[in-house]
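Okay, here's the structure, questions in a sec.
A single protein chain has been removed from this complex, and every other one stays in its place.
Letters A and B mark the chains as written, and numbering starts fresh at 1 in each.
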Amino acid sequence: MNLKSTTLNITSFFSSKQKFRYYLPQILTALGIIFIFGYFSYNAQVNMDNRGIDFGLRFLGEEASFDIQFSLIEYSGTDSYARAYLVGLLNTILVAVIGIFFATILGVVIGISRLSSNYLISKVAEWYIELFRNIPLLLQLFFWYFAALRALPLPSEAINFFDVAYLSVKGFYIPKFIWTNFSVFFYSIIASIVAIIFVFKYARKQQESTGKQVPKFFISLGILIIVPLLTFLIGGVSLSFEYPVLTQLSKTIFNFMGGVAIIPELMALALALSLYTATFIAECVRAGIMGVTKGQKEAAASIGLTPGQILRLVIMPQALRIIIPPTTNQYLNLTKNSSLAAAIAYPDIVLVFAGTAMMQTGRAIEIVSITMFTYLSLSIVISIFMNWYNKKIAIKEK
Amino acid sequence: MIKSLNFLGTPSRDKLNLFVSIGAFLFVLGIIDVILNSFFEINITSVLPRGLNFFTPLIFSFIGLYYIRIEFSGNRTLDNLNKNINSNWFNATLTLLIIFVLIQNIPPLLNWLFFDADYVGVSKEDCSREGACWVFVNVWLKRLVYGLYPNSEIWRINLSFLMLIALVISGFFVPPKIKKYIIIFLLFVFPFIAINLISGGNFGLVWVETMAWGGLSLTFIISIFALLFCFPIGMFLALGRRSSAPVIRYSSIGFIEFWRGVPLITVLFMASVMMPMFLPDGTYMDKLVRVIIAITLFEAAYMAEVIRGGLQALPKGQYDAGKSLGMGYWRMHLLVILPQALKLVIPGIANTFLALVKDTPLILVVGLLELVGMIDMAKSNPDWLGFATEGYIFAGIVFWIICFNMSRYSQRLERKYKTDR
Partner (left out) sequence: MPDKIIEMLDVNKWFGDFQVLKDINLTVSSKQKIVVCGPSGSGKSTLIRCINRLEEHQKGKIVVDGIELSENTKNIEQIRAEVGMVFQQFNLFPHLSIVDNCALAPIWVKKIPKKQAEESALKQLEKVQILDQARKFPGQLSGGQQQRAAIARALCMEPKIMLFDEPTSALDPEMIKEVLDAMVNLAKGGMTMIVVTHEMGFAKEVADEVIFMDEGMIVEKAPTKEFFANPKSDRTKLFLSQIL
């Protein structure tokens, strides 16, 4: 039997040459993948048997027996690994939210400055972008943590903000909010938001039927301020503060007690992430605004809209469609970049779980998998949301 | 209100010289006030009440700018100046604020960086602490560039890089026929030569373990290897993702989304801690090799998305034309589709390369010390504590120069290929 006839037989099995070329690569790929996974799993099994490690998630219930420096929820060394994971996750989300908030504001300002007609402003914005974009994030992080924040004064000479907050090399201490009847306050905010939604609906109806415009911005602002304020007066809500106080811990060591401590690690990480990601967001914003053709602005002007109306009704809707997808991508990048916390000992999920917990339990496969899975889920959720949003607002074409 | 105080009248073209000279004088007066205040502690307006005193430079210069704000003065320089930084009150104020901030901060910064800095010396005592201590960088320079590589063997690293540069440069100057061979040599033969040269163990060269490799040379080694291999892998992934065969398509998508969804640090942890578990008992793969493989696959996923963008942007007509000429899948892609698609996404490819170079410092979390890692080690040395700032600024400058030039080069490439179309 020669090779040629064998090939012919196989092709006739597939009933045509086309099908052959369609199915064969797939079968080969599938076999390859199965083989590789099988090979890895087998090796892993053998290795683990040899070292007497078993595979499983039960370790999550065991006592963690290590402390975490900064936590948003109650945690002590006697809590389980699962709780440690939760603490790490919350810390990651915290620094990501802070970073996203500041990066967005800074990015929008710089992006718009880039487009300014003022030469100096646009140049300064350009230099900012070129500077912070071309230096690795880790390096920027190290600079802020090891160089800049280390230059802050000792607690005994801390920078004083109106005697309620103190900035020192040990951290930024702010007053702790102590609420009574917080739930009442919380519900009042929700109620205000609902009321504002109704105001907007009413204003829209008014405009559609009579053409007049209700000053909905001022009314909303009023509601947002007055209603929560009322809860203080008649709702039994009260707020007291625990201020940080400089105490002498030992002969030469002073620090602040009480209040909330924002550790330098968190400050450095948030700072580095914001400044770095802002450069990319600035470019997204700039691309979005430039992406709206000049003719749109002219057409809107030619029918008599004011510059404010042009921006709000014509430019921004189109610009936002261009800006939002890549910006959301940057938010995702920022969240992933927050994992750099491991390099400066900020207790995020990587340091706490894939670092300390893994060192203690030796369960590399489970822990690294869980960590990667956490980030993957976040990415996928945001991707799905992005796709849905894009489909919804897509500008319809033929 | 200013208009009512204005006894000279609205600035206009007819009294051009009058307005410009008064305006320029006031503007310069404001600037001189700031300079005197910041550097010489002289306060020429100390007679005025405190609040006003603080704002006098702003007021002087602002009024000065108002006077020279004459539209269509006919003087080209003046018009340009006005249009760019002085077109209205808001812009004028911002311009002044920027100028004042720069005046107050740039000279002290330059002083610290250059004029008061110490350049020569051997130990910590040679630094006077008034300015930057570049002695620190000088003394550690060899380590920062070559890591812990033994001094006597450094010539091997230098030789490898010289060979690389020579090959790349020659690639630009030889006729296309020989160019093909140079590329093949570069991709397949050179890596072997380089690896043998640098790690040694054969041909009578002393063996240097990969943990000793470090510094800037390690940054380059990792970047170049990852660059070389993530590109073809990314191309295959991009083509696979667009394939109509479900198995290939979905495995490509899975592969790409997996690497894109996780941070690089977890990938490095996986490479250093998890991968050994997946290898047969007893085999040992060098940590650096595992790290390079991990980084390559990681960047290949991003490269795949960039290339996919290019493939999607290409008009369907190109595919139709190729098919109608009887070209098979691979021939069509190699000759028609990929050349065009790649040209379209040059900025995206350059960005991915740039991101790769910027990601290399992360390897310090698994114990490999490239430039940033070496600076970390240097600043923690007991003899040299306290010079973190100088170290990081040095690293920052080095990276900035590399990355900035890479992005400029890619912009040039993009412009060159745009005109071709």
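Just so we're on the same page, contacts are C-beta pairs under 8 Å (C-beta built on N, C-alpha and C of every residue); 3 or more make two chains touch, one makes a residue touch a chain.
Model, not experiment: these values are computed from the prediction.
Colleague: Of A:314, A:364 or A:378, which one is in contact with the hidden chain?
Modeller: Within the whole complex, the residue contacting the unshown chain is A:314.
Colleague: Given that one chain is not shown, which residue among A:26, A:43, A:296 or A:360 touches it?
Modeller: A:296
Colleague: Using the document's contact rule, name the residues of chain A that touch the chain not shown here.
Modeller: 207-213, 293, 295-296, 298-306, 309, 313-314, 317-318, 321, 395-398
Simple rule for what comes next: only the chains that are shown with their structure count from here on.
Colleague: What is the distance, in whole Å, between the centres of chain A and chain B, each centre taken as the mean of its C-alpha atoms?
Modeller: The computed centroid separation for chain A versus chain B comes out at 23 Å.
Colleague: With touch defined as at the start, can you tell me which chain B residues reach chain A in the complex?
Modeller: Counting only chain B, the residues touching chain A are 83-85, 87, 91, 94-95, 98-99, 245-248, 251, 257-258, 260-266, 269-270, 273-274, 276-281, 354, 357-362, 364-365, 372, 376, 379, 388-389, 392-393, 395-396, 399-400, 403-404, 407.
Colleague: Would you mind writing out the residues of chain A in touch with chain B in their complex?
Modeller: So the residues of chain A in touch with chain B come to 22, 25-27, 29-30, 33, 40, 43-44, 46-48, 50, 116-121, 124, 130-131, 133-140, 142-143, 146-147, 150, 336-340, 342-343, 350, 354, 358, 364-365, 368, 371-372, 375-376, 378-380, 383.
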